[in-house]
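Notes follow the structure.
Note that this complex is displayed minus one protein chain, with the remaining chains in position.
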Amino acid sequence: MFNPWVDKFVRLLGVLLILGIVYLGVVIAFATSPITTSVGYQPIQPVPYSHATHAGKLGMDCRYCHSTVEFSAKASIPATQVCMNCHKTILPTSEKIVPLRESYTTDKPIKWVRVHSLPDFVYFNHSAHVNKGVGCVTCHGRIDRMDVVYQAKPLNMAWCLDCHRKPERYLRPKEYVTKMDWVPEGNQQSLGEKLKEEYNVNPSTDCWACHR
Amino acid sequence: MEAIRQREIDNAVDDPIHPPLLVLGENDFATVTEKVCAVVEQKRHPTSWLIALGIAGSLLFTLLIMIAYTVGVGLGVWGLNVPVAWGFAIVNFVFWVGIAHAGTLISAILFLFRQRWRTSINRIAEAMTIFAIFCAGLFPAIHVGRIWVIYWVFPYYPNQMNMWPNFRSPLLWDVFAVGTYLLVSLMFWYLGMIPDLATLRDRATTKARQITYGILSLGWRGSIRHWELYEAGYLILAALATPLVLSVHSVVSFDFAVSLLPGWHTTIFPPYFVAGAIFSGMALVVTLVVPIRSIFKLKDLITLHHLENMNKLILTTSLLVGYAYAIEFFTAWYSGNSTELFVFWNRALGPYAWAYWLMVFCNVIAPQVFWIKKLRTNIICMWIISILVNIGMWFERFVIVITSLHRDFLPSSWGMYKPTWVDILILLGSFGLFFSLFLLFLRFLPMIAISEVKGVMPQAHPTENTEIEVSTKLKEAFYNHELRSANTGVSE
Partner (left out) sequence: MSNSKKVSLSIQEAQVERPVCLLAEFESVAGIIRATKAIKQVGFRHFDVYTPFPIHEISGLERMRVTIFRWFIFLSGLSGATVALLLQWYTNAFNYPFLVSGKPYFSLPANIPITFELTILFSALGTFLGILFFGGLPRFAHPVYRSNVFKRVTNDRFFISIDATEPAFDPIKTKDALLSLGASTVDEIYGFPPSTYLLPKGLPYTLLILVAIAIVPLANIALIRSKSSPVPRLSIIPDMDKQQKLKAQAESTLFIDGRAMRLPVAGTIARGELREDDHFYRGKINGDWATTFPLTISEEFIKRGQNRFEIYCATCHGLDGYGHGSTAKRAEELEQATWVPPSNLHDATVRARQVGHIFNTITNGIRNMPAYGSQIPVLDRWAIVAYVRALQRSQRAKLEDVSLEMRKELEARRKG
């Protein structure tokens, strides 16, 4: 009924099955990884604003525009007024800032597209982090090198917990939170442990720390 | 109709010296094979089978629609609410897991106890077990509401939440216990079926059957070298399944017993649940086997002796369950805890007293008729009692879940539980799932373990002397010839 090639074929199928399961695991792992699904989101903004120019070249502090970051949950998108602080007189007629002028004269906010968006059941607080020595760059990447901002970090739960469980690997002195190119002098581990003690950093890993 | 009129032979005798025959009538190996295979091999589907499948299939279809409705709209379509946040889904889950216990009891425990009468019903009971676990597993899955995140109950990697299941939770133990039980039962069932699938393969007349059963039987050729491994393995599987079956319902009972709720928080729960599970499982076996043996003309193989033995087990477990009901009240009284006492008063006399007394009648009072031999060997009587027991055991879980929850510590939050039409259709639908699978099994797989039945037939144990003296003549017959050149591969 069955010829001997069937047995060979079954053995081959067995090998293929094992390979197939491994392959499927690899594909699922990579396809569902937030590095594939989340990182690299780079929406087109209504104004071709460049962080690389303002934060990078001009060296403006993040907090000049995102002025609520230290005392509020939100870092806040700056009001048009803040842009016009300079652009009233610098490049006031530039093509690029047409929407800016329109917003300024009509009193209608610019519809910036949000890049870093956590699910609505996650309550993240910026002030809690920047006041305890978590740098902007840790979660947002090198914004000062981005012409158009994109999501640089996965921002998934495992990634959050990675730091919440062992914060000393990421802490920096408070005065350097906005400094994009800060690197620890010496050992990050020992510095982090010192700062953890000094700032009393005991991040919660309870569910309700973020899901309220 | 001829099948129904088939003569009933009374072999329900209890004589340890002359045990009753397990295969009746003028049967030899070939007719046993023929009788079991005929069910699978008949060209046309029996009308009764088609009607049954039609009913079961439409119930299954209802189930699928209701699951889609529940998942699509949300659990709000069920009758769950505070204070009764565990309702039909858990009742049905425990009910079906309980049913699932008969298979392994008959296949494994009775096997270890050398109860040879298990052979003709073990396959049916094992199939029942597997399909019942499917039904049981369905309920926790849809109860999570968002069925697509059910994978959270398993430890998996890569893990994007960096979280693991809580291995100290009885609910997770349940996942492992029921999952293990399903896999072990499947292996047990399939392993036992391999020789019979080979029978179907060898009898196949069409290419399609030959290939299908050929693949399923894995090239089984009945070699005694294989039988040796098979028997060693089967015994070990039985030995493994026995503690497993006891653990499964114990773990299910932990879901209740480890919570701090009067009515649930009792140490008697594990044995109480296991006894109840075997009780309900045996009852469903009787419910199923009684019509099957007439419709498929298998009265020679599934005899009154088999049925009587099962009824005795039902009677025994009924007494165990009745004892548990009584001791629960005793514990409540003896504890002196007013909350505990209230729960049990409320059970027997509260708004759900009707369910409680229905349960007591079906599970404790009705099976007592089996003390009378005439009644326990009466087909109609045992069939009715077995159905009553099934109803009673469903209500037992209803009573445990609902009456313990509906009046909790705070009288202001007391409430009643009313299932919605979705709840009821899902319960009915689960029977559709069970019976659809079961009917397909009856028609396409060997429902009786042919090779095992042959092993308990008198023909398999020759009474004549099988010792043999090897004479020199015989030895010569095997050895007295020159070694031929082809044998050594050298040409002369």
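Should a chain be cited, it is by its letter among A and B, assigned in written order, with residues numbered from 1 in that chain.
The criterion applied here is as follows: contacts are C-beta pairs under 8 Å (C-beta built on N, C-alpha and C of every residue); 3 or more make two chains touch, one makes a residue touch a chain.
Computed from a predicted model, the values in this text were never measured in an experiment.
Colleague: Among the options B:42, B:115, B:259 or B:459, which residue touches the chain absent from this view?
Modeller: With B:42, B:115, B:259 or B:459 as choices, the missing chain is touched by B:459.
Colleague: Among B:112, B:349 or B:477, choose the residue that contacts the chain missing from this document, as touch is defined above.
Modeller: In the complete complex, the chain left out is touched by residue B:477.
Colleague: May I ask which residue of B:113, B:164 or B:414 touches the chain that does not appear here?
Modeller: Residue touching the chain left out of view: B:164.
Colleague: Touching the absent chain in the whole complex: find that residue among A:64, A:170 or A:199.
Modeller: Of the candidates A:64, A:170 or A:199, A:64 is in touch with the missing chain.
Colleague: For chain B, which residues lie in contact with the unshown chain of the complex?
Modeller: 28-30, 33, 146, 148-149, 155, 162-168, 170, 172-173, 176-177, 179-180, 183-184, 187-188, 190-191, 195, 198-199, 201-203, 214-215, 218-233, 236-237, 240-241, 243-244, 247, 251, 254, 450-452, 454-455, 459-462, 464, 466-468, 470, 474-475, 477-481, 483-484, 486-487, 489, 491
Colleague: Which parts of chain A are in contact with the chain that was left out?
Modeller: Residues of chain A in contact with the hidden chain: 1-10, 12, 16, 23, 26-27, 30-32, 35-44, 57-61, 63-64, 67, 71, 73-74, 76-77, 79, 81-82, 84-86, 88-92, 107-109, 111, 117, 119-121, 150-151, 161, 165, 175, 205.
By our rule, only the chains that are shown with their structure count from here on.
Colleague: Averaging only over C-alpha atoms, locate the centres of chain A and chain B and give their separation in whole Å.
Modeller: The answer is 54 Å.
Colleague: Tell me, which parts of chain A touch chain B in their complex?
Modeller: 1-2, 29, 32-34, 156-159, 161-162
Colleague: Which residues, counting only chain B, touch chain A once they are in their complex?
Modeller: Going by the criterion above, the answer is residues 157-163, 201, 210-211, 214, 219.
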